[in-house]
Structure formats: C-alpha cells, structure tokens
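One chain of protein is taken out of this complex; the other chains stay put.
Showing subunit A:
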Amino acid sequence: MKHEDEKGADVDAGRSVGVHADADTDRNVGAPADADTGGGPVAEIRGLRVVVDGRAIVDGVSLRARPGRVTALIGASGSGKTTTGLALLGEYPAGAHVTGDVRVADGGRVGYVPQHPAAALNPARRVSALLTDIARAQVRRLPVRQRRAAARDRVLRALAEAQLPDGEDLLRRYPHQLSGGQQQRVVLAQALLLGARVVVADEPTTGQDALTKSRIVERFRAVAARGIAVVLLSHDLDVVRALADEVVVLRAGRVVESGPARRVRTSPRHAWTRELLHGRTESTGPEEPATGPPVPRGREPLDDRTESPPPGAPAGDAGQPVLRVRGLTARHRDGARGATVVLRVPELDLYPGRSLAVVGRSGSGKTTLARCVAGLHRDHDGEVLLDGTPLPRSLRDRSPTQLAAVQYVFQDAHAAFDEHRPVVRQVARTAVRLRGTDEDTATREALTTLAGLGLPEELAHRHPGRLSGGELQRAALARALLARPRVLVCDEITSGLDTLTRRGILDVLTALVRDRDQLSLVLITHDLDTAALAHRIAVLDAGELVEQGPAEVVLTTPAHPFTASLVRTTTRLTAGTVT
C-alpha cells in the first residue's frame, strides 16, 4: 500500500482496519480494494477515545479519509458522530480527556460545514468578511499593493468552485439575505478557499426536502470530485446511500461496523446496522428500478383501516369534515407596505379520525397553512371552519374550547418548552388551562399520557434540557393531547431527528390515530415517506395547492408535474442514483 504524504507513511493500513474488528476476522477483505481505488489517507483517526466527566462519548473510533472519497459516519443522535468529526479539526468538547491518534496530512487544513450553515456565518458582517480574512493570509508574500486584488481573485474563484457564479454581488450581501442553499455553498467556499484536503460535513441534509437534498448530494459529490476527502456525518440514510464510498457505523461512541458502503448496505454484519437500516433495506441498492414509487416501503400506514380505503371518496365512512378550509389567501407583510401572497388554498377538508399530509418544498407555504388553521397567522382572507363554525383568525379571539380543539406541535421541541420547569408540569398545564381540570387530576393525566407515548415517570419529572429531542417531541405530543384536541397539527415534528427516533415518533402517531377515533391529524412534512403514512395528501408548490387526493393515488400516479418531480427525486435519492 502506497502513501503519498510523509505523515501518513508510518500508517499501517491493515492494523488500522483491524481496529474495527471485534468479532469478525474477515474484515480486512475491504482493505485491498480501498488501496486500489484511493490514494493514501489524507486524514486518519486511530483509536480515538474522548472522555467527558468520566463518560466515554467516543470510544476507540478509527477511520480514514481518502482523497476524492466520501467516508460516512452514520449512527443515531448522540452516537459520537460530531465529536469524531470535530476531532479531525482538532476540536474537542470542553474538559474532555482525549487519547488516540488523529493525523491530518499536509498542514492539517480541514474544512467544516456545520449542520446549520447559517450559524457559521457572521450575522453582522457581509459574506465577504471571513472569506477575505482567509484569503489575506494566503497573499502575504505578494507586494502590498497587489494583495487586495489577489485576495479578491482567490475569493471569487472559491465561490465559483462552490457553484456560486455571481460572486461579486454575493459578497456584498449579509448572510440573512442568502437562501439556505447559498449559505451552505458560501461555507463550502470557505473550505475550498482554505485549500482544505478534508471537508467534514455535519448533517448537511437534515430538515431539507427531497429536491434540495439531491442538490446537496450533487454539491458534495462535486467536492469529492476535486480530490478532496469528504467526511459525512449523517443519520440520513438516503444521502449516505447516494454519496458514501465508505461507511463507519457508530453506536454509543463505538464503531460497530465499517467497510465499503455497498457491502455494509447489502450485507450488514452487525445487528445494530441492520436495525439502523431496517424498514428500508429491502428496497436499497442500485438494483431498484428508478421509477418505483416510494410508498410500499414495508412500513405500516398510519391506520390499518386504510385497507378498506377511502380512495376517491373522501367522505366515505367519515361523515362531516371536522375542519374545512375555504378560499384561504394568506399574506406576509414585509416592511412598511409590501404584502406578498404566500399561500392560496381554495378548498381543503379534514375528516374525523383521518390524517392529511401537507407536502411541499421548504418555503412552499405548508407551515403558513398550519399556522392559519391554528390561529397563529392572522393575515389571511377566507375561512377556517371547525364543525361548520368559522374559527376566529387570531388565537386571542378563540374560546378555550376552540383553542383546545386545534392543537399544534412544533418542529423544534426544545424551543417549545420552558427550560426552567419540569416537563410534566408543562404538559399538565394544558388540561388546567384549556379544560379547567384541577392540578392533581391534570398531573395524573399527564403522567398517564406521557407513559402511553413512551415517556416513563422518571423522565417526565426532568427539566426539558435533560431530555433528548425525540423524548421531548413525545412530551410535546402529550401536551397537545391533554387538550383533547379534535385536530392535531404536527409541523415537521420528525425532521431533525435520526432515523430510529423518527420511526419511534411516527409509530406513536400511527397508534394515536388508531386508538383515538375522533382525532384528526395534519402532518406538515417535506418527506414523502412520512407523507405516505397519511390517508390523504395535499401538495403545495410556491403557495399554490397543486394537488390533493388519497395518499396512494398521489404517490403512485401524481397528476401535477411538480408532484411527479418530487416523487421522482425521492425515489432516485433513495435508490442512490442521483444524476
């Protein structure tokens, strides 16, 4: 095995791979193949152990990043992905005790694209600020007069390489004036400008819709094509499937399995890997027909009654709709006089005991629709009728009964709780406030509901900060349920959660609609897999309701071109053949 750089020369590949093996002895099978395709590793971690407060958050992790290859670290939230990724940058949690070996070739330049690129951009400075500072360090050798122009050239070239052609204009803008995609590309341009040989991408696709995801996949594929080693930290298996050459599966800080992506995917050796891939494995692999609908993915629909389905006849067994939206036109005011119409929904019905998924890309008006229904967005025409009675536009004007009838669960569960009071008290409060229950009964009811959603009493008495995202989202659901709602609006409540946690929450929703006859669900989502669980699907594009109908019909025979492209992209992304 050849190593191109000096620092990697003393690395023994066989031993490095051997670190991963705990029971299997034939793990080295992958190593010769790697040696053929890639050069020596530009970055390597061996036996990394990070201990914080006596707890090992990363324990014996090894991985190698080769030029032009994508190494994916996959695992549930809290499995140590980010800690491992940041170790490549030489950054560790405060007070951590670190042992092991982290080598980065060639001056150690490593780029980092964090999960929220917006957070890595300075809100008070123009986009050019950090880029210019990075470039300035590279032009020190030039005469003073040429430095400025040379630095600017380098910046513009890096922006162009990051697929941002209109650099001149872009540099003058502030981060908040860029789209999410542009922000990510600017952060990527910083890494390219730095001349990074390794780029660590932390959850680059979390919370993005299928079309955006496929663009992000493209972006990182282009980065790898430049000969840069990409280390992808993700729980998004679709993206891992589409991008990764090598996969390292982490669980609780330990490597449970690693190897070429395809091998891990098609024949996972560890039970945990199988569980992580579960529910999707049978449809993986590039062999899958690229046009197959994402619906029959072996997952249960929200409700087994779908087997005698209501397709075509939404009324069916359901009787009168519980919620009707008529002639809704919602606006957003920006500044003094401008008001933009952001949503038009002429007609939308929700039947008791049924679920409706509202699907669309980011910015398509999904959340605005949910907010209009919940009384959080007042600036709209048209009516939202609950049992035939129009609901007041503003939350403030709604009666406690009306408030209880429509409950909202937000995407960010952490932001939706007061961090200074125990979860159970905040959950119980709904019953006290909206139904006039006394404290004791409310607390008992809260504990029962929380337990029913999989949150034992011990966790319920904790403060929100000490619960995980998934646990807190269950608590948020319990809080909404304590109002005994007729309509439960779930706004992207699973995006940002890892696969296993997401599946847990979706199972909870499935059980809810099954067990509570009169509860109707509105699922706001960009994820067609999630939408497939609903009875009906409404598709929004750029604020227009372009299609609605029974889930199977919309997903298998989409009538509108936008829906068709959404379905196609999802399928392609799942199949790992983004083109």
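Here is the rule we go by: a residue touches a chain if its C-beta (ideal position, glycine included) is under 8 Å from a C-beta of that chain, and two chains touch if they have at least 3 such contacts; residues count from 1.
Rule of thumb we're sticking to: contacts and distances are computed from a predicted model.
Visitor: Between "Glucose-6-phosphate 1-dehydrogenase", "Cysteine desulfurase", "ABC transporter permease" or "ATP synthase subunit b", choose the name on the UniProt record of the chain that's been left out.
Guide: UniProt lists the chain left out of the view as "ABC transporter permease".
Visitor: Which residue, A:43, A:76 or A:89, contacts the hidden chain when the whole complex is considered?
Guide: Candidates A:43, A:76 or A:89; residue touching the omitted chain: A:89.
Visitor: Return the single residue from A:41, A:67 or A:114 that touches the missing chain.
Guide: A:114
Visitor: Please identify, in ascending order, the residues of subunit A that touch the omitted chain?
Guide: These residues touch the chain not displayed: 89-91, 110, 112, 114, 116, 119-125, 129-130, 133-134, 137, 174, 176, 187, 190, 194, 335-336.
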